[in-house]
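Handing you this structure, nothing more for now.
Note that one protein chain is taken out, while the other chains of the complex remain in position.
Our next item is chain A:
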Amino acid sequence: MSTMVPDQRGRFGKYGGKYVPETAMYALEELENSLNEAMADEQFLANYHDELKKYSGRPTPITHAENLSKRLGGAQIYLKREDLNHTGAHKLNNAIGQALLAVRMGKEKIVAETGAGQHGVAAATVAARFGLECKVFMGEEDIRRQELNVFRMKLLGAEVVPVSSGSKTLKDATNEAIRYWVANVEDTFYLIGSVVGPHPYPKMVRDFQRVIGDESREQMEDLPNKVIACVGGGSNAMGMFYPFLQDDVQLVGVEAAGKGIHTGEHAATLSEGRLGVIHGSITYLLQNETGQIQEPHSISAGLDYPGIGPEHAYLSETGRVTYTGITDMEALEALKVLSKEEGIIPAIESAHALSEAIKQAPDMGVDETILVCLSGRGDKDVHTIMEHLGGEVDE
């Protein structure tokens, strides 16, 4: 298993690359050169880690879910608490890194795409922190569904740009952000939210998220037997898995199986998608027979993406990471269990990873361990949860 991916052309095996219009090539070259310089600059890295510590509150702790583990009677479950990161999720790690890079490159404006609004909030947050102008592209449909995050972004001083093209959701917001960036590359930096997009984005976002896995390795007394994380585009999972790739640790990525794979309403890209190009990268994606990109479904907006980061496609192919699916209902159940057992309301995204841990723990020994990436907190989801539970919380 080599970690020397991506190669010079931004390839993770056959995945990744730069499938973008000629007009975007210069912007990507400029970004790649600046990124390479920055990552070799100790001062830049020191600034990044300093911001993570003093602004974002890192390192985030690891919590032993003792009650839950006892109840399941198998492996000990540990939670990497990205929910305690500033703005409530892992998203800020990457946003801080990219914003510092934008400043280093002399860009005055950032643009970002957002689905549910979590990455949009992270982008708006770092824009405020580092004195950048911020435009967030968001599908009209999502703006309607995520009123609160729209307000948050505005409060943080960002402009939310409604996207009415295509299906008016995350994939279209991403298209629009790329279009805007390419036309305004002179003064604008595109702050992408996941390990997706053309090279060097998947690599850059992984490298700004690997702090999750790096900290975890230090914090765990012994290496865990398994590490489980949820995967939409896949940034929390990539950040968590990457530092463990060389270790004797089982890695499990959990996709959103939505209403069930057989219903066709899901976001299980790796199991149900086909190889293709989305947002400038070759990877698996949900599409119809002729190649039109299809809308995914998941109860969690953060997993509701028709593609998946190219490095995940690669790790699936090599077999280093196993990918499974958890349904909306299973995730909701896990969310309820963790809330009651440990006093932690996880994001519905993270509840997918947790649900997989709950499935696997009973088959493992009590001296074995599972580390779950609790990628975000559930406050943002309370409304959705209420709708699904009908306002009633029963056993």
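Keep in mind that, in the parts below, a contact is a pair of C-beta atoms (placed from the backbone, for glycine too) under 8 Å apart; a residue touches a chain by one contact, two chains touch by 3 or more; residues count from 1.
Here is the rule we go by: contacts and distances are computed from a predicted model.
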item	value
Undepicted complex member, UniProt protein name, chosen from "Tryptophan synthase alpha chain", "Putative restriction endonuclease domain-containing protein", "Alkaline phosphatase D family protein" or "Phosphate transport system permease protein PstA"	"Tryptophan synthase alpha chain"
Hidden-chain contact residue, picked from the options A:97, A:280 or A:378	A:280
Residue touching the undisplayed chain, where the options are A:20, A:270, A:345 or A:374	A:20
Hidden-chain contact residue, picked from the options A:178, A:196, A:270 or A:370	A:178
Residues from chain A at the interface with the omitted partner, ascending	9, 17-23, 25-27, 29, 165-167, 171-172, 175, 178-179, 182-185, 274-280, 285, 287, 289-293
